[in-house]
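A short write-up of the structure that comes next.
All protein chains of the complex are present and in place, except for one that has been dropped.
To keep things simple, chains are lettered A, B, C, D and E as they appear, and every chain counts its residues starting from 1.
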């Protein structure tokens, strides 16, 4: 078979066995951007400053989604998440999202961070779609990861 | 307040009342791309042809996620989904994802299509991350929408 | 057997058959109060005005919980909720919560309104418990209900 | 910012980091009362003795809800619950509910105990609402808590 | 492709489109048996008569599971369930389970009835496994189905 770890020798999908791995502190950060029209961005900024807090709602959605990652991603292990932060900034050409998740567990939390960023971005889309249907979610990726055997990883 | 529909006059978030809207057939299509290294893409292609079907697992994850959209997106209405398809093609610089959702309901299914495409993309990431941590999910957007008062919308 | 509708002749619990009932517009409002120390209430008020929006987070939790009522309450029917609002006011001796839910369906939405108010109240408790462990959730009840065969009901 | 622990310096909600806290045995007990008309209470008592066991159904609902606390309360940590009991007694002016939850974890289980008591109370309401719409859920509060840095807390 | 309806022409799994089907009343009944040692069965019987009601807990689990069928079975449509009954009898060589589900919808409820019977059976297993690990769940099947284009089906 290929080098993928989520398949056994016969090519069947499986949740890989992590029982022999040490439970260590692991952190991952994911980022994404919701690109939108300048007028939409201005409306979000105004709402955050006064009323109609799009970013506040999206932050809660992202945090809650991190906890449900293992329900959504078929071969993901359930993990005891110990911290989640989701930052959203209305800047440049849209909303910049940074999600960080921490656990003391046997596998990493990249998927939890990506899921938090993804659902926060989708929530921004949902709340703004009546005024701007052309929004796009771009550049969802892991920017930092530490803990576990594979060590620290950082990219822009 | 701003022009957002998900806030009341005081700026408080709310699930907007759709009880006066007609239940009509509504369709939405969303697309996304998982950009990856050529070697990763080659591994996916090989697996789909023989063993270790990354795209088959991601398809199921996307279909199942569409059904849980209202649990993830705070102000989304629960909808009786009548059809979901998720197509994944390994081509160009990565995996191209097209998700289409259909309902007979009082609101549109853009969020369901976006959620299906998003979770399918995250599942591709999860299954390939051991060999390629630099993957990025790009250009998640609605490309087609029809049904409901706002009529048909299409973008590339 | 007793006059309870959720048991059959043998006394076994069952989800009662509503298939012969008309799908009509139904509305229910539930209220509750989180009683707390004056200093805690002052902190919530200050946060809502500037930063640290306890009531905004609780509102989202209540709205999302309304959609999951049928998962939590064993004999509750799943319903296509068409609107949810959750108002929270810091006033008097604590936080006053008013949740209103609307559907076009075959059964009423009292349980959805009560669940929304209840989870909003629990979320207020969660966010304030580090500063005030003596909080109490009081007077969770249905204050208004309309639609369906049993007609309109109102109480204080 | 205020003294609330669920917000960062900018006032944004976050799931606080508990990764540095020791995993110790923690117990919490919550109580609530469903106040109802004497005739309703008599019907429940009769059912429990013979057929139509309202309290038995509510007990199961409360136990199951404890396990889903982290899905309902936005900033709550998922915890490996090691025991749940929910006692319901038909006495005095209604049904008295006592829920106790135990874990070996990094944070306390007050929210789990409160959620179990709350959903058990809502289930009593659901099963009796056809005969008594005036029921009220009163005095939902934590009565005991032990384990963790903050020590033992008891109130009536 | 083969005659399976859950795959498109390319062999990819999909949730089939039911939007053109009429919403009619549909009923399905499923049955299963938990075969066990006579001593285990005697214990269940005794508990049902007095205290420790295994069958009552399993009934609630089955009813609640019916409502979650579409979350568990990947290509199943979400349906507005209008009634669920789960009967369990301790008789012969074990516990006989009969689950009946009703909807007014565009597809049948066989999967909901099977899921209810299956989870009720698993709950019996869970509650008795400390005294009898040799239990087996046998003969889980649809025994009756009516409504929809394919008409009435009955088997033993």
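Of note:
Throughout what follows, a residue touches a chain if its C-beta (ideal position, glycine included) is under 8 Å from a C-beta of that chain, and two chains touch if they have at least 3 such contacts.
This is a predicted model, so every value here is computed, not measured.
Contacts of the undrawn chain with the visible chains, over the full complex, involve A, B, D, E.
Contact with the chain that does not appear here is found for just one residue of D:13, D:54 or D:84, D:84. Of the residues in chain D, those that touch the hidden partner chain are 25, 56, 59-60, 63-64, 66-68, 80-87, 102-104. Although one chain is not displayed, its contacts with chain B can still be listed: residues 53, 56-57, 60-61, 64.
Within chain A, the residues in touch with the undisplayed chain are 8, 12-19, 70-71, 74-75, 77-80, 105-106.
The definition used in the following text is that only the chains that are shown with their structure count from here on.
Least step count on the touch graph, chain A to chain C: 1. If you average the CA atoms of chain C and of chain E, the two centres end up 31 Å from each other. In chain C, the residues that touch at least two other chains are 13, 53, 56-57, 60-61, 64, 68, 71, 74-75, 80. Taken chain by chain, the contacts fit none of the simple shapes, being neither an open path, a ring, a star, nor a full set of pairwise contacts.
Shown are all chain pairs that touch, namely A-B, A-C, A-D, B-C, B-E, C-D, C-E, D-E.
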